[in-house]
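Okay, so here's the structure we're looking at.
The complex appears here without one of its protein chains, the remainder shown in place.
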Amino acid sequence: MNRDKQKQSKPNQLTGKDIAKHNSRDSCWVIIHGKAYDVTEFLPEHPGGPKIILKYAGKDATEEYEPIHPPDTLDKYLPKEKHLGEVNMDTVEKEEKEVDPDEEARLERVKTMPILEQCFNLMDFEAVARRVMKKTAWAYYSSGADDEITMRENHSAYHKIWFRPRVLQNVKNIDFSTTMLGTKVDIPFYVTATALGKLGHPEGEVVLTRGAKKHNVIQMIPTLASCSFDEIVDAREGDQVQWLQLYVNADRKITEKIVKHAEARGCKGLFITVDAPQLGRREKDMRSKFSDVGSNVQSSGGSDVDRSQGAARAISSFIDPALCWDDIPWFMSITKMPIILKGVQRVEDVIRAIEVGVQGVVLSNHGGRQLDFARSGIEVLAEVMPVLRERGWADRIEIFVDGGVRRATDIIKALCLGAKGVGIGRPFLYAMSAYGLPGVDRAMQLLKDEMEMNMRLIGCSSVEELNPTLVDTRGLSMHTTSVPSDTLGLNVYDPLVGPRESKL
Amino acid sequence: MNRDKQKQSKPNQLTGKDIAKHNSRDSCWVIIHGKAYDVTEFLPEHPGGPKIILKYAGKDATEEYEPIHPPDTLDKYLPKEKHLGEVNMDTVEKEEKEVDPDEEARLERVKTMPILEQCFNLMDFEAVARRVMKKTAWAYYSSGADDEITMRENHSAYHKIWFRPRVLQNVKNIDFSTTMLGTKVDIPFYVTATALGKLGHPEGEVVLTRGAKKHNVIQMIPTLASCSFDEIVDAREGDQVQWLQLYVNADRKITEKIVKHAEARGCKGLFITVDAPQLGRREKDMRSKFSDVGSNVQSSGGSDVDRSQGAARAISSFIDPALCWDDIPWFMSITKMPIILKGVQRVEDVIRAIEVGVQGVVLSNHGGRQLDFARSGIEVLAEVMPVLRERGWADRIEIFVDGGVRRATDIIKALCLGAKGVGIGRPFLYAMSAYGLPGVDRAMQLLKDEMEMNMRLIGCSSVEELNPTLVDTRGLSMHTTSVPSDTLGLNVYDPLVGPRESKL
Amino acid sequence: MNRDKQKQSKPNQLTGKDIAKHNSRDSCWVIIHGKAYDVTEFLPEHPGGPKIILKYAGKDATEEYEPIHPPDTLDKYLPKEKHLGEVNMDTVEKEEKEVDPDEEARLERVKTMPILEQCFNLMDFEAVARRVMKKTAWAYYSSGADDEITMRENHSAYHKIWFRPRVLQNVKNIDFSTTMLGTKVDIPFYVTATALGKLGHPEGEVVLTRGAKKHNVIQMIPTLASCSFDEIVDAREGDQVQWLQLYVNADRKITEKIVKHAEARGCKGLFITVDAPQLGRREKDMRSKFSDVGSNVQSSGGSDVDRSQGAARAISSFIDPALCWDDIPWFMSITKMPIILKGVQRVEDVIRAIEVGVQGVVLSNHGGRQLDFARSGIEVLAEVMPVLRERGWADRIEIFVDGGVRRATDIIKALCLGAKGVGIGRPFLYAMSAYGLPGVDRAMQLLKDEMEMNMRLIGCSSVEELNPTLVDTRGLSMHTTSVPSDTLGLNVYDPLVGPRESKL
Partner (left out) sequence: MNRDKQKQSKPNQLTGKDIAKHNSRDSCWVIIHGKAYDVTEFLPEHPGGPKIILKYAGKDATEEYEPIHPPDTLDKYLPKEKHLGEVNMDTVEKEEKEVDPDEEARLERVKTMPILEQCFNLMDFEAVARRVMKKTAWAYYSSGADDEITMRENHSAYHKIWFRPRVLQNVKNIDFSTTMLGTKVDIPFYVTATALGKLGHPEGEVVLTRGAKKHNVIQMIPTLASCSFDEIVDAREGDQVQWLQLYVNADRKITEKIVKHAEARGCKGLFITVDAPQLGRREKDMRSKFSDVGSNVQSSGGSDVDRSQGAARAISSFIDPALCWDDIPWFMSITKMPIILKGVQRVEDVIRAIEVGVQGVVLSNHGGRQLDFARSGIEVLAEVMPVLRERGWADRIEIFVDGGVRRATDIIKALCLGAKGVGIGRPFLYAMSAYGLPGVDRAMQLLKDEMEMNMRLIGCSSVEELNPTLVDTRGLSMHTTSVPSDTLGLNVYDPLVGPRESKL
């Protein structure tokens, strides 16, 4: 037992007892990675609310802190004088955690999780991740805005596009490599930016860096990564290419520093997020948080109740809602990286993007995590391309699409309609969360296998041959719900049944 | 025990024993709020049928009577000589109520009801109300006409409208205040009129008055309130604005008195209900009543069976089915309040309303409680506005929409299509029924939170900027049902499954 | 006990023992209504197959025989010399029936069947009938062709039609009476012909005659009634009007006799069924029969297996599949009754019907019992009327619709589109089967109640005012199925849930 160890502090080291005294709103110390911090004054400013910190007042908060704060957070946001120095961790009482039946059930599921070879498609990783991920991590990754209609529509929209394949084409040799912003890639997808990778895997985003390298695809580095930007860049190998996803800070100096640093470190594209002036309300995530901190608290109606709105909003308060078209020239002035607007959602804005001179747009609704009832990227693409072709502008910009891509057929549909490539986010997070790098590797390999076969079956041996006549999109833009069900009528109908067993 | 009390009547007071003798159709006395009434001759005229009264013949009927009769009912409808005077309530035997297992289960659910902070959207209040409201109250509030197709369509219709958001707009400062009939409001919704508030909360409609004040929105006072009109007006604070919803009485003198009184007491709008010449059959409500009074009665097929048709019809027999366009000038002659027709359902009638000179219409189907297969207000709006714009009449009238509004995105959709504001009814009733004023407060606050975010996400900083190009309504007017299901085919299909657990 | 009775035959009476000897294919006698018949030679000709008869060889078959054979069947089809004369029923062993658990459960359900006043709409009668009817009777009434797609579409089609109601019409006095083929009726429906009424009620079709009288609507007498034609006519009262539904016999002499007899007895319309040259395969009915006679028989693959195809086909082998347009003038020559073609299914045939000079058509698919994927009558009506109106032919013929009518709103929709009236069949059978005449009475009364209210709510005080601008049929002719479900995707989605209970 740890408690049998010698509980002596080295000189200058704090002890668990020292910390434990500061366990209230009046004086609140916490331990993170073996060091103590006085966060008393910071409490009201904490984007995630004070309550979640007070839960760890006087204690070690590392485990909760780790996945949702980039490594340099404390240095950036807490004044030096509040850094109290090292703690002799042998003197800190290990907390006996309450047995959480949900968590116990999860650990049981981990023991019998399917082996990697049982995953035959990208949905399979999601199915496994759902069973083996921690509840709050799953809630954060899997949630969407409001009723999650758009989140689900994103994949569903692909189901409204059907193929008109060509036959009797020589498809012995298939080449589905392409280029994106000048970079040659093996297959027309990239790993799009997603936040808080360490919620799913202790190593975080660098796992995706390694997977992208192996399959020669581009990784887009997220602003809200769990790893620091430099850690992710450092994980790059050889001539591997990365892009930067950017949330623009209200303080443009900070933004400028980030952009210039990214360019200096070799990033080859700047993807400015334009669909998130405010980060979305994701009720599934909020509900999951709530049950964590508040379930047996009787409401006082007052300000003491933690109105936590989930992980993402907590870490995103810096995003500038004033960002607008007039800012784009400034970005062009501070970097030579190609600039791409991520989150464009109608043809008028694509035209404006071309006029303002950016190199690309991502037709995206942020994975359904921002505005519910935003249309899917693929539907917007089908609206955009005919207009651009009519103007002869189709080649003046590179158009990407993300959201809902799960199958190689989805990728092919997007390319047929005119996209340069597609971004894939959650599926790789799930593969990583369930199986680490081998999961990401297999997920990408499965897409390549599907891609090879489906390119053959549609009768095209290269991505140049993909074109709009190969798809039928007539049902795509029809957003209908059925007439509400005829409850009484259905109740009295005896459904047909097949033959019954005979008696023995 | 009460029975140990001294059972002496004060002079002139009646005793329980006196009343108990009159417990039949031949002589029927009841106690209400400590006073006795002889209702023998009134029995056949009771809009709710005689049976429900006879259940309380010779007894105290206060609890059942209270929520569905406005306070001045007895004075208005029962001749003075039938008012028998005070009863010494100590002498009235308290009835030992039968244990109702449904009611017991409900009381258990009340004990574990979620705290208010667990409600993250308007549907959540409904979910809680459904569990904690009395069965008959829930049945009255939640029921609709016939198969309740229109009732459900009302919200579903919003799901057929999708956004075409603008990006890169400066949305730092969002102002979603607007004006309705000249009144400035904080957010473009009003509390629409709904009947019988005391079924949900002992204080009734005044709770909504207080909530509306707090969030600076307008309350429409219902004709069929549980509180009296004056009580609701008295609950007003400061310069708070109220409107009057009016069911027109066959006796126009009564109607004139009501309208003039409302104007005198400061009401700022007269909403004449035009979609209810007869109040709807709501079978869920009727069924709930029936189980109350008749479940173990064997049918005699005769007139003795109570054909109760629910609370609403019982109290609405005065409504004039002869009300027609020719009556509108008379209303204009008796009041200076703006006149708005509530329940208009096609463009031809909107045009006629403009021609006849009223100030507004509410496109509404009465919350799906009147004519089943009436279209949703939002669908009618999408039919109306292009026609008005073509005529240049869009500004000649204020158009409101109600029915099915549950999300700020719904409000935004209505405003994009041309509505001045939307009415919200049931959601606030549910919030009030479950949590009282704090519930109403939180429900309104949640709408404001959603509104702020979604205005940002659609790229508009004020309601003036909302316009039809921001929505895609192509699927809206397509009322389809799927081909009936292929039962045998579905039965033989093995659905795909994900990876199975491996063995330990 | 019966067996204690004296088992002496009167002179000339047969005894149970006499009959019991003839219990095989070689010599097969059966008792029906106390008389014996030798059916040995008839066995191979029995439309229902020999097997079902052999089950009763040497026994009393009355109970099984009764509901599916009109009273004059034996006289018509079995030569006089096979009529063996009276049987002393006291000498016939009462068979101890095997306990059928399904039947026992049904009898239990009968004991707790809802009282009539709990039925608030036509579906409610069907719900009760489904629980309390005999299995085979329910199977016969409720079944349709093939996958029963058309049968269900019939009602579903009405759900694709939505209202555009007028408001502010004086609807104090509502008159929804109309005329059909010159007869004044209280409400625009008639009781359409349905076969085998005694399966549902021991008195059969005369119950419907009485109901129709009470509500002043017309009854169409079916060719395949359980009661004889004359019994049904005899049940008529006063100036009550009946029509005759006619299956045309290959032997036109028989048909001529039937038609002339009907006219002589006062029938006011001749409805010739044109959608049933062969009666449909109804697998639900066939399966129900099969389980009756064959469930534990191991297949020999030979001809001995009874390929029973249900009750209807058994009794309909006389219908002439050669009936064609050229026959219509002959019908006109033999009767002065108006002639109506029942089962017309496309506009081209309505035009031809007008040209050939008949007085009416029923747009019908035989209740979904004949050709699966035939369109609903109401959909055909929406196709027919614009064509007729364009030609100015709308008044040259009376158009009726049947199939799927369950609500007064359905009737109103049909009349708005141009129908003269609608036929209702199954719902009255169910009401009769569950509750007898009071059931039929209440079913009709409920339709009248609904009719009054919905006429008011649509803003029309008489059926003349109903017109196409009051309905929106844009979704009506769109027969779509959704893209097959995304099984894997749905499996991994966590549906949103409302607030959880808090802990105690």
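We call the chains A, B and C, going by the order they appear; numbering starts again at 1 in every chain.
Basically, contacts are C-beta pairs under 8 Å (C-beta built on N, C-alpha and C of every residue); 3 or more make two chains touch, one makes a residue touch a chain.
All of these numbers come straight from a predicted model, not from anything done at the bench.
Engineer: Since one chain is left out of the picture, which of the remaining chains does it touch in the full complex?
Structural biologist: For the complete complex, the undisplayed chain touches A, B, C.
Engineer: Would you indicate which residue among B:D18, B:D60, B:E117 or B:E148 is in contact with the undisplayed chain?
Structural biologist: Candidates B:D18, B:D60, B:E117 or B:E148; residue touching the omitted chain: B:E148.
Engineer: In the complete assembly, which of C:G16, C:G58, C:G144 or C:G280 touches the absent chain?
Structural biologist: Selected residue, touching the omitted chain: C:G280.
Engineer: Touching residues of chain C against the unshown chain: what are they?
Structural biologist: The missing chain touches chain C at positions 109, 111-115, 118-120, 123-124, 127-128, 146-147, 149, 274-275, 277-278, 280-281, 283, 286-287, 290, 294, 297-299, 301, 305, 307, 320-325, 327-328, 341, 343-346, 348-349, 370-375, 477-484, 486-489, 495-498.
Engineer: Name, in rising order, the residues on chain B that touch the hidden chain in the full complex.
Structural biologist: Against the missing chain, chain B presents residues 121, 123-124, 126-127, 130, 138, 142, 147-148, 152, 155-156, 159-160, 283-284, 287, 291, 295-296, 298, 406, 475, 483, 486, 488-489, 491-494, 496-497, 499-500, 502-503.
Engineer: At which residues does chain A meet the chain that is not included here?
Structural biologist: These residues of chain A touch the chain that is not shown: 115-118, 120-121, 147-149, 152-153, 156, 159-172, 407, 409, 413, 438, 449-450, 452-454, 456-458, 469, 472, 474-475, 478-482, 487-488, 491-492, 498-504.
What we mean here is this: only the chains that are shown with their structure count from here on.
Engineer: Fewest touch steps from chain A to chain C?
Structural biologist: Counted as steps through touching chains, the separation is 1.
Engineer: Report the chain pair from B-C or A-C that duplicates the A-B interface, where duplication means over half of the contact pairs agree by residue number.
Structural biologist: B-C
Engineer: Between 0 and 180 degrees, and as a multiple of 5, what angle does the rotation take that fits chain A onto chain B by Cα atoms?
Structural biologist: Fitting chain A to chain B on C-alpha atoms yields 90 degrees.
Engineer: Over half of the interface residue numbers used by both chain B and chain C, so same, or under half, so different?
Structural biologist: Here the answer is different, because the shared fraction of interface numbers falls below one half.
Engineer: Using mean C-alpha positions as chain centres, tell me how far chain B is from chain C in Å, no decimals.
Structural biologist: Chain centroid spacing, chain B to chain C, equals 42 Å.
Engineer: Could you tell me which residues belong to chain A and also touch two or more other chains?
Structural biologist: In chain A, the residues touching two or more other chains are 123-124, 127, 147, 283, 287, 483, 486, 488-489, 496-497.
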